[in-house]
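The structure under discussion is supplied below as C-alpha cells; questions concerning it will follow.
The complex is shown incomplete by one protein chain, all other protein chains being positioned as in the whole.
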Amino acid sequence: MKVSLILGVVFSFLSAVLAKELELEAGNWKNKNYLRTIDLSRAYVQETCLIEAENLDSKPQDVYYFTVNDGFDVIGNISLFEVSVSNNLKVDVENVLEGVYKLKLPAPVAANSVVEIKVKYTYTNTIAPFPAKIEMGDTQKLLLKLNKFVFSPYATSHYTLVFNGISKGQEMELVLSNPEEYGVTKNAPDMRPRVENKTFVYGPSMAEITPYTVQPMGLLYFHNKPLTKAFRLDRAIWIPASDTEMLNIEEYYELTNAAAELKSGFSRVDWMKGRYETTKNHWALSHLQFPLTKGNLFQDYYFTDKVGMVSSHKILSKTLFLQPRFPVFGGWKYNFTLGWNNPVKNYVHKVVSTPDTYIVRFPVLNSIEDISYDSVSLDFYLPEGAELLKVASPVPYENVEVGNELSYLDVSKGHVKVSLKFKNLIDSLNGKEVLLMYKYTKASFWFKALKISGFVFVGLMSYYILNFINIDITSK
Amino acid sequence: MVKKESKKKEVSKKLSASNSSGSWAFPLKDVVSAINITYDDYIRTLTPRLKLVDQFLVFLVVLGILQFIYVLLIGNFPFNAFLGGFISCVGQFVLTVSLRLQYNLDTTNTSEEEIASKDTDSDSIAKTEELSGSESKLTSQVTPERAFGDYIFASLILHFTVYHFIN
Partner (left out) sequence: MVTSKPQEKLFGVRVETIRSLLRVIIFISIAGAAISSRLFSVIRYESIIHEFDPWFNFRATKYLVTHSFYDFLNWFDDRTWYPLGRVTGGTLYPGLMVTSGVIWHILREKLALPVDIRNICVMLAPAFSGLTAIATYFLTKEMKDSNAGLLAAIFMGIAPGYISRSVAGSYDNEAISITLLMATFYFWIKAMKLGSIYFATLTALFYFYMVSAWGGYVFITNIIPLHVFVLLIMGRYSHRLYTAYSTWYALGTLASMQIPFVGFLPIRSNDHMAALGVFGLLQLFSFGFYVKSKVTGKQFRNFLVFSSIFVSFLGVSALFALTALGWIAPWTGRFYSLWDTNYAKIHIPIIASVSEHQPTAWPAFFFDTNMLIWLFPAGVYLCFQELRDEHVFIIIYSVLGSYFAGVMVRLMLTLTPIICVSAAIALSKMFDVYMNLVDVLKSNGEDNSEETGSGKKSKAKRPSTNDKLFSIVSKLAVLLSFAFYLVYFVLHCTWVTSNAYSSPSVVLASRGPDGSSSIIDDYREAYYWLRMNTPEDAKVMAWWDYGYQIGGMADRTTLVDNNTWNNTHIATVGKAMCSSEEVAYDILKKHDVDYVLVIFGGLLGYSGDDLNKFLWMVRISEGIWPEEVHERDFFSDKGLYKVDGEASKTMKDSLMYKMSYYRFTDLFGGRDGIDRVRNQAIPLSQSPKLNVLDEAFTTQNWLVRIYKVKDLDNVGRDLHSATKFDESANDMKRKRIIKKPALDLRE
C-alpha cells in the first residue's frame, strides 16, 4: 500500500513534469467549449468529451494533446479510447503517457479557427459501493470519485459537466489526505448542480479554467444493479480441420461482483421473501444473460463449473439465461465454463486468391451485458500442421503467443495455439472481430489421417505378432 | 523341509518317548521304523538331478534357520529386511519342492530306470498316465520343461518382490 502510494506520487510528479515539458510542443490551443458527459448507467464509467478547440497559434497546427480528466489517480483502467473529429475523419492516436494522448488531426487547423473533437473513453474499477457493506434489503449506493474540472494542458473558457444514467445523486466533498502532492487547485470556480432532463448538470462555467485544474469531488448515486466483473476470461476456439464440422467455443469465466457486500451472512429467508430473484432489481448477480445473435445461436451449449454441470439455464426469447448456483453478492466469486458450437462456415472462409489459406473472423467477445473484463485471453486452436500467417485486431492487444497444444489424436506436435491477450475490455466491444489468417494444406490433413491409421495398423500388427510369440513360448 | 521335519520328528519322538508310558512303546517303534524305511527309500531313489534340488533345499533351510537365529539373538530391527530374507527362503523352498514334486510325479507311475531317459520319453509317459484316470491326465500336461519355466517365472517374481520389499 505504502509502496504503491509512493510510486503513485512519484509517477504523478513525473507525469506532471513531463506534461510541463510536453507543453512546449503541445502547441497553443484553447478549449473554447468543453462538454463532459459521464454515463453512469453501467458497471463501468463512460465519459464523452466534446471539445471545441481554437488554434491560438499564428500558424496552422495539427497536433492536439488530450489528457484524461484525472489529476489525482482515481481513474482505474482505461478500456476504450475513441476519437473523432467533426466529420468523422480519422485521427491518429498515440498514447504518449498513461492518460496522455497525442491526437494527430487529419488536417492542420488554421490559425484562430476552431476544430471540434469528440473523445470517448471508458474506464473500469473506478466506482465503488458506499457504504461498502449493506443489508440485503438496502438500496445500493455507489461513489464515483472524479475531478470536477478539466485536466487539460490548455485553458478552458466554457465548461459543462453532465452526469446521466442515474436516478438520484448527491455531491460529496472529497478530502484528500495529501492535497499538495496532487496540486489541488486552490481557487477553482464554484459550480452548483441542477437537474435537467433526467440528467445532473454542472455549469456551464464561464470562468476561465486554468490548465491542469484539480478539484476532487465525489458523486454518490443510487445504482441497484450488480457491478459484474470478470477477473479473467479464457476463450478457446477450436477450429476443425475440415469445414463439415462444428467450431467449438469454450469460455472459462472467473466472475465476481464488485457491488456492495452483505453486512451479515446470507439469509435465505430474506432472499426468498424479498423476491429479488424474480424482480431482478437487486445488486446481487443472480442471472447472466447472453444475447443470441444471428451468427451465434449457442448451439448445444453446456454450462458447467468445477463441481459438474449446472442445471439452471435456459434459452428464452433470444437470450441465453444462466443462473449461477448461488446469487453472487458483492465480493463473492463464481467461476464457470460455458461452451457451445457454431457452424464453421460462419467464421472460417477460404481465401480465393491463394490456395490453402483461410481467414477466421471471430468476435473478441460474446459478452453478457454490463460487464467489464480485467484480462481476456482469446485462444485459437488451429488444426494440426497449420501455419499462422497474420493476426489483426480492432482492439489493441497486449501480445500474441503461438504455441502448441496436444489434443485428441494429435500425432505430432499438436494443435497450433494462437493466443491473444487483452486487458480491460468491456461488453460494448461485443461486435468487434479479430481477423486471423492461416495456411493449412490438404497434405497435412491427409498426413494426419494416414499417420493415425498407421498407428492403428502397427498396433494391430504388433498384437498379432505378440500373439505369435506367445504361442511359441507356451508350446515349448 | 522334508529333512528338517524328519529330524524334528525324531527329536520329538525321543522326547515323548522319555515321558510316555509303556503302552506307547509299540507304536513308537513303528514310527521309528517308518522313518527309517522312508529314509532308505529316499536314498535309493535319489538321482543326480533330484540330489541337486535337495541340496538346494537344505541350503535354503539352513539359510532360513540362520536368519531366524540372528533375529532371536540380535533383534529384528530392519524387520522388513528380515521378513524379506526369511520369506524369500521359505518361498523359494516351497517353489523348489513344488518343482521337485512335479519332476517326481512323472516318475511315480513309471519305473525308476526310466528316470534318466525321462526327457526323451515324456510322450510315452503321458500316454501311460492318460490311462490312469482323469486326475493324472490333468497333471500330465505339466511337462518338466513347462514346470521349470513356471518355476523360473515364479522365482523371478518372488525375488523381484523381495528386492522391492527390502528396498
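By written order: A and B. Residues from 1 in each chain.
Quick note on the criterion: contacts are C-beta pairs under 8 Å (C-beta built on N, C-alpha and C of every residue); 3 or more make two chains touch, one makes a residue touch a chain.
This one's a predicted model, so the numbers in the text were calculated from it and none came from an experiment.
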Tell me which residue among A:177, A:279 or A:353 touches the hidden chain in the full complex. A:177
Looking at the whole complex, which of A:116, A:410 or A:433 touches the chain that is not displayed? A:410
Of A:77, A:139, A:296 or A:335, the one touching the omitted chain in the full complex: A:335
Cross-chain touch to the chain not pictured, restricted to B:50, B:63, B:81 or B:97, is B:97
Even though one chain is not shown, chain B touches it at residues 1-2, 5-6, 9, 12-13, 16, 27-28, 30-31, 33-35, 37-38, 41-42, 79-80, 83-84, 87-88, 90-91, 94-95, 97-99, 101-102, 104-105, 108, 135, 138-139, 141-142, 146-147, 149-151, 153-154, 157-158, 161-162, 164-165
What residues on chain A make contact with the chain left out of this view? 1, 5, 130-131, 143, 145, 172-177, 216, 218, 264-269, 272-273, 305-311, 325-326, 331-335, 406-411
